[in-house]
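A single protein chain has been omitted; all remaining protein chains appear in their positions.
For reference, chains read A and B in written order, and residue numbers begin at 1 within each chain.
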Amino acid sequence: MQNWIDAYSVVNLKFLLQGLWVTVEISILSVIFSMIFGSILGIIRYSKIPYVSKIVGFIIDIIRNLPLLLIIFFVYFGLPSIGFKPDTIPAAILAMSVFESMMVAEIIRSGIQAVDIGQMEAARAMGMRYTQAMVHIVLPQAYKKMIPALVSQLISLIKDTSLTTIIVVPELMQHAQVIYGQNANYIVPMYLALAVLYFIVCYALSLASKVIDRRLA
Amino acid sequence: MKRLKYFLVLVMSALLVVVSVGCGAKPLSQQDVLQNAKEANTIMWGVKADTKLMGLIDVKDGQTKGFEVDIAKALTKKILGKNGKAKFVTVTSQSRIPLLKNGNIDAIIATMTINAEREKVIDFSNSYFDAGQSLLVKDGSPVKKVSDLNNRTVIGVVGSNSVENVKKYAPKAKVLQLQDYAQALVALKSGQGDALTTDNVILAGMAVENPGYKVQGGAFTTEPYGIGINKNQPAFKKALNKAIKEIEDDGTYNKLIKKWFGDVPGFDYKEVLR
Partner (left out) sequence: MGSLLANNWHSFLTGFGWTILSSIVALVFSLIIGSLFAIMEVMPNKVLRIIGNVYVEVFRNIPLLVITMFFYLVIPLYFVKINGFTAGTIGLTIYTSAFIAETVRSGINSVDIGQMEAARAMGMTYGQAMRYIVLPQAFKLVIPPLGNQFINLVKNSSVLAFVAGFDLMYQGNAIASQTFDTVNTYIIVGLFYLVITLPISYYMRHLEKTLA
């Protein structure tokens, strides 16, 4: 029934690894973008700037509470109506970055809140500006506290790239579907391969985060 | 605090500018797709990547191959000349019309039937292939014809008109819409439905690869496939129709029919020669 040997032929494995590489690419770029924008948005929301913080907070809450699948559709089908026509991979990166930025923003905001307000006051009392105190005193401590939450968000991001198969992004899940779509006897070997590959990447990350956490503690 | 505030206000306004510049782009309806294609020397085609014989991705080299891909290449050469380039974007039944309307692609050549519903939102070229909707079932299935689907479950694909057609011929059938034909076929094999319905040519391709499954009951609709393009593109439409006529006349069309459908069991290629 299931043809294990042919399923794991060199050609198929190569095709799967190509997919894995796209998954990794999308994940890395999305992590970078969402860390940057997430931090900015998180700080804006925390800073209580009149109007701006409220509006940003509202946008964060809306996007955070929508399924990622919808964000992917909006980026791929909706953005072109305002003149921006991303290809599938850039669309995937953009959708993941927007969604994850909002999640990161929330983590950052609660992280900053958790750093004692006294820290900020002490830094200001020593003559630092708000920005200096934020960058040199508050944020480093906040990041340290946020590492577990950020890493688990990062792992979610990698897993969530599988959803982009719906707009035919050539990533791991999509490539596996192509292979078993052409020969249904490969389906069990393909799902096993998917489970193992995603698990290796994600579990390695969570182990790494535990090590970092222990070092910092 | 103040400096940070100014910085943030700056970032926000930069973002706004980017968005509004995007809004300023010329709407598609005012552009001449044919003119743009000639300038870029490229036509962007939306093709299927999961449909054997029509458009299927080859695991070995990642290229999409099939009858429609070859037709698209031939038409591109006729319209843009020998050095014209055909670029391919993978679409699904769900994504093809939004992508065309948004301008990601210039034309759809992806097993799409010309019908009145779609003609409300897009235009079609003359037909380039005549298919008919049929059923794929397991050997020995009690489903002999489309009306047998009443009170049974039938699998289709999101965005295809086969799903709507079944509702006409078998109003009591339960319809499951999956993402693409690859998933639909696997779902049929897993017993999620009693039959898979779409056009006979797609089903014939599946039956070849899957012993124990057969195309059942003949075609119950006619499905002329047309190339989908945006509305208000008379020049592009004319060029496409002319190119289709040309490849029919010079024998390219029949050669491609023979290449792809010449030895598909259960599908008589002579019926679709032109």
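Simple rule for what comes next: a residue touches a chain if its C-beta (ideal position, glycine included) is under 8 Å from a C-beta of that chain, and two chains touch if they have at least 3 such contacts.
All values derive from a computational prediction rather than experimental measurement.
Chemist: Check each of A:17, A:32, A:55 or A:70 against the chain that is not shown and name the one that touches it.
Modeler: A:70
Chemist: Considering the complete complex, identify which of B:131, B:186 or B:202 is in touch with the unshown chain.
Modeler: Hidden-chain contact among the options goes to B:186.
Chemist: So which bits of chain A touch the chain we can't see?
Modeler: Interface residues of chain A facing the absent chain: 1, 61-62, 64-70, 73-74, 77-78, 81, 155, 159-160, 162-163, 165-166, 173, 187-188, 191, 194-195, 198-199, 202-203, 206.
Chemist: On chain B, where is the contact patch with the chain that was removed from view?
Modeler: On the side of chain B, residues 93-94, 97-98, 101, 117-118, 120-121, 155, 158-159, 164, 176-179, 183, 186-187, 189-192 touch the unshown chain.
Going forward, only the chains that are shown with their structure count from here on.
Chemist: For the complex, which residues does chain B have touching chain A?
Modeler: Chain B residues touching chain A: 1-5, 7-9, 11-12, 19, 22-25, 49-50, 52, 56-57, 59-60, 62, 89-92, 95, 98-99, 102-104, 179-183, 185-186, 189, 209-210.
Chemist: Going by the contact rule set out above, which residues of chain A touch chain B in the complex?
Modeler: Contact set of chain A toward chain B: 11-12, 15, 18, 40, 43-44, 47, 49, 52, 76-77, 80-85, 87-88, 129-131, 134, 165-168, 170, 177-184, 187.
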